[in-house]
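In this view, the complex is presented without one of its protein chains, the others remaining in place.
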Amino acid sequence: MSIGLTPTEHVVLNMGPQHPSTHGVLRLKLTLDGEVILGCDPVIGYLHRGMEKIAENRTYAQFLPYTDRIDYLSSASNNEAFVLAVERLAGIEVPERAQYLRVILLELNRIASHLVFVATFANDLAATTAFLYAFREREVIMDLFEMWTGARLTQSWIRIGGVGSDLPDGFERKAHEFCRMLGPRLDEYDGLLTGNAIFRLRTEGVGVLPPELGIDWACSGPTLRGSGVAFDLRRAEPYEVYEKLGFEVVTDAACDCMGRYRVRMEEMRQSVRIIEQCLDHLPQGEVQAKVPRALRPPAGEAYGRVESPRGEFGCYIVSDGGTSPLRLRLRTPSFFHMAALPQILRGWKIGDVIAILGSIDIVLGEMDR
Amino acid sequence: MTPEDLKAQFGDDVEAAEQVGRELRLRLRPASLVACCRFCKERGYSYPADITAVDTGAEMRVVYRLVSLQRGEHIVISVGVPRTGGSLPSVVGVLKGADWPEREVFDLFGVRFVGHPDLRRILLTDDWQGYPLLKTAQPAKGS
Amino acid sequence: MTSQLDRKGNHFADVVVGAWSIARGLAVTFRNALRPPITENYPARPPKLPPAWRGKLVHKRGEDGRPRCTACLACLKACPTGAISRIGGDEKKGRERRATSYDWDASRCLFCNLCVEACPFDAICLGQEYSMVGESREQSRFELAELLEPAEEGEP
Partner (left out) sequence: MTAASPTGGVYQSLMHWWQAHGLPGWIFDGIWMVVMAAVVTVVILLSVLFLVWLERKISGDIQSRVGPNRVGGRFGLLQTAADALKLLMKEDIIPAGADKIVFVLAPFLVFVPTLMVFLVVPFSDRWLVADLNIGLLFVVAVSAFPVIGLFMAGWASNNKYAMLGAMRAVAQSMSYEIPLILAMVCVAVAAGSLKIGDIVSAQEHGRWFILRFPLQLAFVLYFITSMAEVNRVPFDLPEAESELVAGYHVEYTGMRFALFFLAEFGHLFFVAAFCATLFLGAWHGPVLPPVAWFIIKTYAMILAIMWIRWTVPRLRIDQIMGFAWKLLIPAALVTVLLTGLMSVL
């Protein structure tokens, strides 16, 4: 018998639900030939909390704190999507100052979330030190949130009709300080990671997502922009005051893990630009519109779309004129990215699974809702 | 694309069509669903932003949201489906991104998508009884 | 896909560039090693909380030292999770009424501040206490007496 004809069995490896690199409770059923991935079947839902059902039993104001818990790394963008939909339904005008404050909160959240991405991505590739550096910088943002909203992660500070409170004294100075500090720190990450030969070997050309495939599978955010598609809801369908702000839609034609990583790194710099503009041009005025305590939006439907750090975060609300939504649907980017993952993974190695999974930056709470 | 274009293309299968802001809201009969999705995709509405269902207690509709990334316009197709044991043709053949959202609608509303390659529960466990997002669903009993 | 092994290129240039990039990384870590640590020595030094901090629910006292809460149930209605329960008041009516019982379940609370904003009498706030650790669910329930802010000096 020739060795070449010896039948070999494929191995099914359960990566997760408890695994250091699945960023929570995700299970990937990998079919392996040695180290090579032949197939991948993601099993999700371990963190399903029935958010959409909960919403049907809460008033609009009451559901807001729940939205923070969907994508817990950038709670403000969840708030924003929900609030946008409600405001469109009920026809609420938000004061301009509140709009600027919302953008500040959203962009700080974006930086915080992207820093966690850099951290976990580096950690997945065993560059543990970059993990701690990114968290160190993120801690400054957390302190800013704490100072303004009183909470670190789940701020619930974007409210229907405005924001929870005006900026406290000294916030603007500290925010400016942070903006000045972040740039040089990002340059340090470039020295530690972006240019590093091993990091490049692990990410360049790995996990290629062609742009057509990305659009087909409804990928969005940095995952799609890392494939060269300039689709950013802040520009495509501007909300709040993004129209007035100068920033670039970052794209990278590489389509690989490195491309997605570089997009996020550059987006942090763009977010700093946005925050500085907002702080400089902050108008005076109210931060909260008059909203009836028992909000009853007219019957109808509205879709709020927000560019969250992970991509298109949508909130589709159908109202029957009551105090709680008839149906509330949360369109979360990670869910769609996860669906596309098996297409990207095939043929790569176990080590690459971690890199590719890290590079699409999933949040399980958001995927499972 | 205007409501008239779609009415001209699909005739009586279009129950209603109106333009609201950047959204073109379309109520469609199931028979034209796949054809309409293909028609829209060929005209640039290739980004399947979302697929979900709405149960009002009286009727249930599955809602497809297709977006044109170039023009920033939405087409929202809603298709009526019976509240129990309903089924629709799957659009996975046209829009690959419909794979998981259709599974989710099946999981939470019980709508069967005929022609879906892998119609399993996705968020809930395989042995879950019932479809929780139906208005008639009873709360699961906690331990 | 192309494996790195199949990659054609100048090996020696790769080696030099690679070694240089690693040296740059080493310089970054070295520079950071000279920076002071940012670790806070937690239990030994309590954290500095901002005034806005949303911690344990606190019932404020009025000028007479009694709770300002009139048991009007506004907070209970605003609460998304049902963390507030068992609100009871004395027999007086309207603004004169004072709460006699008020339960707050820390394990259900989202610390979202909606109850505080709903309160028409500015009777409650989310305070600075962050440590509400208990060994059972029962221990995460707090009654009015435990929620009331400490009495000021010289008052009963």
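Read from first to last, the chains carry the letters A, B and C; within each, the first residue is number 1.
By definition in this document, contacts are C-beta pairs under 8 Å (C-beta built on N, C-alpha and C of every residue); 3 or more make two chains touch, one makes a residue touch a chain.
Note that the structure is a prediction, hence the values are computed from the model and not measured.
Trainee: Quick one: which shown chains sit in contact with the chain that's not drawn?
Mentor: Touch partners of the hidden chain, whole complex considered, are A, C.
Trainee: Can you say which of A:I44, A:A61, A:L193 or A:V229 touches the chain missing from this structure?
Mentor: A:L193
Trainee: Hey, which of A:K29, A:K53, A:R136 or A:H176 is the one touching the hidden chain?
Mentor: A:R136
Trainee: Looking at A:I70, A:V103 or A:A122, which residue reaches the missing chain?
Mentor: Reading the full complex, the residue touching the unseen chain is A:A122.
Trainee: Residue by residue, what part of subunit C touches the chain that was omitted?
Mentor: 3-5, 11, 15, 22, 25-26, 28-30, 32-33, 35-39, 41
Trainee: For subunit A, which residues touch the unseen chain?
Mentor: Counting only subunit A, the missing chain is touched by 11, 13, 19-21, 35, 122-129, 132-133, 136, 192-193, 196, 198-199, 201-202, 349-354.
Throughout what follows, only the chains that are shown with their structure count from here on.
Trainee: On a C-alpha centroid basis, what's the spacing between subunit A and subunit B, in Å?
Mentor: Once rounded, the distance between the two centres reads 25 Å.
Trainee: Determine the centre-to-centre distance between subunit B and subunit C, using the mean Cα coordinates as centres, and give it in whole Å.
Mentor: About 40 Å separates the centre of subunit B from that of subunit C.
Trainee: Provide the list of subunit C residues touching at least two other chains, using ranges where the numbers run on.
Mentor: In subunit C, no residue touches at least two other chains, as defined above.
Trainee: Would you pick out the residues of subunit A that each touch at least 2 other chains?
Mentor: Counting only residues that touch two or more other chains, subunit A contributes none.
Trainee: Please give the residue numbers of subunit C that touch subunit A in the complex, ascending.
Mentor: By the definition above, subunit C touches subunit A via 1-2, 4, 14, 17-19, 21-22, 24-25, 27-29, 31-32, 38, 49-54, 78-80, 110-114, 118, 126.
Trainee: Taking the touch rule as given, give the residues of subunit B at its contact with subunit A in the complex, in rising order.
Mentor: Against subunit A, subunit B makes touches at 22-23, 46-50, 52, 54-56, 63, 65, 69, 72, 74, 76, 95-97, 99-101, 104, 108, 121-125, 132-133, 137.
Trainee: Would you mind writing out the residues of subunit A in touch with subunit C in their complex?
Mentor: 58, 61-66, 68, 129, 133, 136, 139, 146-151, 154, 156, 164-165, 168, 188, 191-193, 195-198, 200-201, 205, 208, 293, 347-348
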